[in-house]
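All protein chains of the complex are present and in place, except for one that has been dropped.
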Amino acid sequence: MQLVAQIILNGMLLGGLYACMALGFSIVWGVMNVVNLAYGSMIMLGAYVSWLAVLQLGLPFAVAPPTAAAVLFCLGYILQRILLNRLAERSVFMTLIFTFGLNMALINLNLLLFSADVRSLPDVFTRTSLSIGELSAPWSRVIIFGAGIAMTGALHVLLNFTRLGNTIKATSFDPGAARLSGIDVPHVFALTFAIGGAVAGITGSLVAASYSFSPFAGESYTMKSFVVVVLGGLGSVPGAIIGGIMLGIVENLASLLLDSGYRDAIGFALLLVVLVARPRGLLGKRFFAEVKL
Amino acid sequence: MRSLSPVDPRPDLWTRSLWSAAIAAVVLVVLMVLPAVLSLYWLRLATNVLMLAVVAQGINAMAGFIGYPAFGNVVFFGIGAYGTGIAVTAGIGLVSALAFGAIPAATLALLAGPLLLRLRGHYFAIATLGLNEVVSSLASNLSGLTGGAAGLSLPLSSGIATDVAHRTYLAFVALFLASIVLGIVLRDSRFGYGCRAIRANEEAAEATGVSTLRVKAAAWAVSALLTALAGGLYARWVGFIEPSLVFDMAISVKAFVIFLLGGAGTVFGPLIGSLLVESATTLAWSHLLKLHLMVLGVTIMLIVLVVPDGVQGFMLRLWPALKTRLLGRPRC
Partner (left out) sequence: MLNVRGLSAGHGGLTVIRSLDIAIADGEWLALLGPVGAGKSTLLAALAGLLPARRGEILLGGEPVEALPPHVRLRRGLALVPEGRRLFPGMTVRENLEAGSHTVDASADRRRNLDQVYALFPVLAERARQLAGTLSGGEQQMCAIGRALMASPRLLLIDEPTLGLAPLVVQTVFAKLSVLRQQGLTLLTVEQNVPLALAHADRAYVMGSGAIVMEGPARALLHDPQLPGRFLGR
């Protein structure tokens, strides 16, 4: 029984990481209907920027997440403004293929700059664990979970309680009507992508500190983000946390029962089930999925 | 929605089909002559071009005709490869072995179709990716059957290398021909008309009595069949397959880019696109090894930005501008 509880706790904490990644992915998909296949590579880029800051420039780790966020914010803004905005009227697979090409380019970029070696940032978080009753939770995972909650909260506040959030939401529902309300739609799109980038940057720095990374490791982050967003529901920021936790728990429980090789497949099987049964996901907002399909 | 290639009035239907058949015959003759003039290296490239053209035609049936972005269509390639591979390893002859790959693939499409084809856009694309991941994972884990993640080796083909290469090439020519016939049928038949109606406006198609779910599932089954046959032949050709190879999303993407380049809904588009893409890939690989991913990635991005309706569409758009330049502005 305690084993199961520990596994569930592990899954929950893992869900924090999943939520971090999915947030950026979800906001770009939800607002602009862009599925960014290069998202995982952007997370990796965030990891590399952090690695540069800490191991090459000798800066303290606390600097890494904001730096990575800033770099990817700018990169994201430029990418959307100059390139992706041109695809705004095009069909779904155009942007899919475009971001796939972008992914290839980013992977190559990371390869050239940093080589294919697997890297990580050692000794950032203590190796000790938090004790919750008879269960233990490694501090590094707890911190990531906390970051996931914090970013979710921040985005939720941004979208629902600020003018900028109002602008972004309006643009996501009807860009044409948004223009009539005086909103500069290309700028809003670019800003949204930039926010997604910033989230990727922060996630990347957390990944660098707790796991290892390499140019090709981004793939699985992108794929997992799909599953989390579909589970939690498109258009819902809290959905990313819920979806992430769900995926984390399901994956961990599944590896109790099945071969570890099926771990990733379980998430995708769950994705298929949700898509067939309730495409809106757990917390998907009304009027959102209908518009975005 | 992007506009479709113009729908010809019915009386010209036979003319168009005959024209396409004539062009196909010419292309076929050229293809048959190639083994006599090409070295094995170039023949191998040509075989690859044909294979990708077939896979792209499978994508064409989905994305170009019914308008559903089957990004994970490579799952059928993998099923074809493994089905055929396992059968050949068990001693079954090639032609029957191909059925061992093609039939499961088509069956999967017919079973999953009614469930997944209710989704649209990104959701459908992701569902197909999910499907691919699940099947790929099964292939990796059912080691007893598939050799697991370590892969499956097929017994060597008998005969000298040149003969084997020629036979492989000809097999792909035959498959390619089948895909062309499919393309013509799709373009000019009532079934194909129904497909394009769905792509243009699915609700309207439903209203005019087109049974959209059945048409979509049928289109996907056909696409699956074609793709699986390509995968099966591929397994026999290279002699060694593993999940990360034959379920690789990059194959789907390549096929998509080829489909884009060649133009949606066209018959010969996949061949044109495949020629262009494979030439570019080979050039990049041989000359720019360290940068080849970058080059390919940038090329893909450029293609999407600049030539969204394919080379033919690009030409169609260019022609009026060229005409004006050469002949002067017409007076109204």
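Each chain gets a letter, A and B, in the order it is written, and its residues are counted from 1.
As a working rule, contacts are C-beta pairs under 8 Å (C-beta built on N, C-alpha and C of every residue); 3 or more make two chains touch, one makes a residue touch a chain.
Because the structure is predicted, anything quoted here is derived from the model rather than measured.
Touched by the hidden chain within the whole complex are the displayed chains A.
Of the candidate positions A:F61, A:W139 or A:F173, contact with the unshown chain belongs to A:F173.
Here one chain is not drawn; of A:L111, A:I183 or A:L253, the residue touching it is A:I183. With the whole complex as reference, residues 163, 166-167, 169-170, 173-174, 176-184, 235, 285-288, 291 of subunit A touch the missing chain.
By definition in this document, only the chains that are shown with their structure count from here on.
With each centre defined as the average position of its C-alpha atoms, the distance from subunit A to subunit B rounds to 32 Å. Interface residues of subunit A, counted against subunit B in their complex, comprise 29, 33, 35, 83, 86-87, 90-94, 96-98, 100-109, 111-112, 223, 226-227, 230, 259, 261-262, 264-265, 268-269, 271-272, 275-276, 279, 292-293. Touching subunit A in their complex are the following residues of subunit B: 1-2, 63, 69, 71, 115-116, 118-123, 125-127, 129-131, 133-134, 136-138, 140-141, 149, 253, 256-257, 260, 290-294, 296-301, 304-305, 308.
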